[in-house]
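Only one structure is covered here, and it is reproduced in the block below.
Left out: one protein chain. Kept in place: all the others.
The letters A, B and C name the chains in turn, as written, and every chain counts its residues from 1.
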Amino acid sequence: MSRLNAAVVGATGIAGQQFLAALADHPLFEVTHLAASSRSAGKTYLEAITTAAGSTQWFCTEPLAPRFAQMTVIEAAKLDAHEVDVVFTALESDAAAELEPLYAQHVPVMSTASAFRMAEDVPVLVPGVNPQHAPLIRQMQAERGWQGFVVPNPNCTTVGLVVSLAPLQQAFGLDSVVMTSLQGCSGAGRSPGVIALDIVDNVIPYIPKEEEKVEAETRKILGTLSGGRITPADFRVSATCTRVPVLEAHTESVFVSLTRPATVEQVSAAMQEFGSEFTGLGHPSSPTRLITVTADPFRPQPRLDRVVEDGMTTTVGRIRACDVMGNGVKYLLVSHNTKMGAGKGALLMAEELVRLGYIGA
Amino acid sequence: MSRLNAAVVGATGIAGQQFLAALADHPLFEVTHLAASSRSAGKTYLEAITTAAGSTQWFCTEPLAPRFAQMTVIEAAKLDAHEVDVVFTALESDAAAELEPLYAQHVPVMSTASAFRMAEDVPVLVPGVNPQHAPLIRQMQAERGWQGFVVPNPNCTTVGLVVSLAPLQQAFGLDSVVMTSLQGCSGAGRSPGVIALDIVDNVIPYIPKEEEKVEAETRKILGTLSGGRITPADFRVSATCTRVPVLEAHTESVFVSLTRPATVEQVSAAMQEFGSEFTGLGHPSSPTRLITVTADPFRPQPRLDRVVEDGMTTTVGRIRACDVMGNGVKYLLVSHNTKMGAGKGALLMAEELVRLGYIGA
Amino acid sequence: MSRLNAAVVGATGIAGQQFLAALADHPLFEVTHLAASSRSAGKTYLEAITTAAGSTQWFCTEPLAPRFAQMTVIEAAKLDAHEVDVVFTALESDAAAELEPLYAQHVPVMSTASAFRMAEDVPVLVPGVNPQHAPLIRQMQAERGWQGFVVPNPNCTTVGLVVSLAPLQQAFGLDSVVMTSLQGCSGAGRSPGVIALDIVDNVIPYIPKEEEKVEAETRKILGTLSGGRITPADFRVSATCTRVPVLEAHTESVFVSLTRPATVEQVSAAMQEFGSEFTGLGHPSSPTRLITVTADPFRPQPRLDRVVEDGMTTTVGRIRACDVMGNGVKYLLVSHNTKMGAGKGALLMAEELVRLGYIGA
Partner (left out) sequence: MSRLNAAVVGATGIAGQQFLAALADHPLFEVTHLAASSRSAGKTYLEAITTAAGSTQWFCTEPLAPRFAQMTVIEAAKLDAHEVDVVFTALESDAAAELEPLYAQHVPVMSTASAFRMAEDVPVLVPGVNPQHAPLIRQMQAERGWQGFVVPNPNCTTVGLVVSLAPLQQAFGLDSVVMTSLQGCSGAGRSPGVIALDIVDNVIPYIPKEEEKVEAETRKILGTLSGGRITPADFRVSATCTRVPVLEAHTESVFVSLTRPATVEQVSAAMQEFGSEFTGLGHPSSPTRLITVTADPFRPQPRLDRVVEDGMTTTVGRIRACDVMGNGVKYLLVSHNTKMGAGKGALLMAEELVRLGYIGA
């Protein structure tokens, strides 16, 4: 079977590079187009990411695939979407708002940008979590007159939270959630990102707009699709988001009030079993478990657990009863913000949308 | 007026050094005795903290006072408490359980150890927070037949929490508290403390026994003394305690349910006004404000705010409404674990106990 | 005696803030003018450094003096130098090249910028190291027709090196120097400076232009003034400059070939005695020792030694014979790059130039 042609837009930035790392030698998708700003257009990809001083700005631990290095970068605004079967975009929000609809007129667009997340005809899809929202894609196509569509993945801090909450919602119901995040620096990107003078030996207690995103996206992703719209879930979420001196992966301290009482063992079992149907599909980018529950009281740790399952599993530990929240349970989780929470997560969702017939059909 | 004679026990360890840094040139107390283990006994203090390789193990940023450097260290078990007016102890819990009663038979003992914190006739006193518990000292003396007493300060993670909660309790009542801590490494000491291989680029999500201490101590400190016993406050506390790559100071993300509703402005005002009577006493180790409320959304930060008021104020920021907790408010705080949370906090309490007639009378 | 009026130009940036921290309550200089870019002009200083989101961008550990906070910032290009007795500039090199001559036509300019360091009629003055170069100021004034002058301080990496080499040059002669630096992040400033994703758990082995600066400046500062020009010293310097995950202070590993043999004890003594005449002058910003020699084999350490003497002393340790270099000696030093190596070093030099009659006469 021949592979689907894919474009990566915003390919030179760090988020675009994460797409390239995930797409190297992919069995379903062949990257045929690399697009970026006009500044990079016309150069080979390697030239585009190499500074005048000769420094190659490739930021992934996976080596840059030689094939990508030699491809010529085109300008994002000039990408002819007809030439590909799917577009993966890693754009800033403003650029995404402008460019993604141009592509989506013709082909599916899998996006890491926030531009369309809260649009009422757009589902925010998380692999294995809310497949029931996928049909909203057809509504979007009908309303907008698009042949393609835009499916954004959520904010990187939302991903681990919704993965861990979904089995609790299904098994016990959710009443409310209190969450404090300890986020890694890579979430802030590199322009300029978090500077060392601010974060070494320090915590930054505020990430603008992050808490609002987490609160709104969580309720949307775990909400109900009916009548062509998603009704947000009716539990409440209160988040405090902080930055810590960690390079990659977000740690989250979660306190949950369940609708129905559950023991620690029941909570643990629900998490461990969650998503087995999805992981059983064996998608190329899929982890073997959506949630890895650890019994080690000193885990999860971001540096140790972000490498498990190539960053595609959410590791949960220290599940305990909480006697403040009603039917309360508390735990910590680690989620890889630039794997499951970024390009590779979007890629896994694309793999599932191929299976479901939304991409490449 | 002549100064009171003071002994520092456990003087060579990091916690003891913090006492010495706080006690250098103190107007009320003159350190006349330095005590440590038998290994150090008979040496000058400088010799005792200098390794065979010639490295001086003095860990405070304040320089070691030359006077202390030349004092001869005595063995803790042989300290004759009759020779001093007060003993400051910085011992491990087991040693404290054994030695502090020996001293307390004769003189007041101000302790950073946990050994007696949960004893029912022992108050855990926090400067400016619970002076109404001080009379329990007389009960302790009567029941134990001691001329002196033991007053421990709380766990370093408890201190900032109770300082920030006290004004809320007084003004609005407390229903429940959810707290996630991001603790600095100095709280773990140096034997071996937190090793770099564990904490660099990482978070450790568990500190054994810490959550239990915070939950129990908070309710005791904010409880009610009557009939010679303290009844713990009846609000509930749920804590998750983590370690982050920060050298000093603990950051805490707090979610509170108040008994009576309060606006963000009212909460802020209550905190800012808290303790003005106490700070107005002008104790030598006192900050000018027990709580410093910051309007900068990017504060408090442990590296920046731990130096404010020499680590004796609790900095609170990002006060916001929380719609998960009933009558909810959330905020972050930074508290200096080895200043207000350790020796200098115990010293400030001692200054107040002099004023109240419990020490040196 | 009335104080001299001083302007600080580039006052809102991190280097300018270091000037303000050093100049608060200064006995010789009164800051009467604060200048910055047109973007800040017309605002109070506090407004100028506060973001729209309400975050105050003050980066020094010393608190911002209330008096400075309320001063109105003027535009650097519009500063009337006649109104002050001295200008302290903390500008980027390009701006310095343009603005410093305008001020220097009228008054002395003490600069942290590199723009004029290699001009042949400009001395690079280091407090206590090369007072014999000060007379070149008169040459500069004569040749340029200026009433004032520009005196730059050296690159922050050069400062500690020349302070440590000067006594060796004087006592034993210098044949050659091999140096590897481990530099703190603050040397790169904040725009964007060193980002956490690059430096946490890492070393960056290259700082553009730094090695060339160190090599040329060292030879100039330790060179000979005669005939109205400085002949660089004839020893050779080979440097490799790296960045390490340290916030402040530069560590340097130095290997020296002396002209005449010297024992470790002689080298140590020469360093300890160095500059006593200068420090004996008791300038307000002066350390009590230009060089602090430590016998502790585990020192100097940047985090511990940068606070000694408020960052104005150079700490040298591990002095040993080196059998590769001829008459070889090797040692490590720590120098505070944003104190002695920046504004406060320039201020100390200004204090000396007042004494010598170059400023305020």
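A few remarks follow.
Note that in this section a contact is a pair of C-beta atoms (placed from the backbone, for glycine too) under 8 Å apart; a residue touches a chain by one contact, two chains touch by 3 or more.
None of these values were measured; they are calculated from a predicted model.
Across the whole complex, the hidden chain's contacts among the shown chains comprise A, B, C.
Shown as candidates are B:F29, B:F59 or B:F298; the residue that touches the absent chain is B:F59.
Among the residues C:T242, C:T259, C:Q272 or C:N327, only C:T242 touches the chain that is left out of the figure.
One chain is missing from the display, and on chain A it is touched by residues 53-56, 61, 200-201, 295-299, 307. Think of the hidden chain as still there; on chain C it touches residues 176-178, 180, 182, 201-206, 208, 236-238, 240, 242, 244-247, 251, 253, 255, 257, 297-304, 317-318, 322-325, 328, 330, 332. Residue positions on chain B in contact with the hidden chain: 53, 59, 185-186, 190, 192-201, 208, 245, 247, in rising order.
Methods note: only the chains that are shown with their structure count from here on.
For the touching copies chain A and chain C, the fraction of interface residue numbers used by both exceeds half; the interface is of the same-residue type. As a whole-number value, the distance joining the C-alpha centres of chain B and chain C reads 40 Å. Along chain B, residues 201, 297-299 each make contact with two or more other chains.
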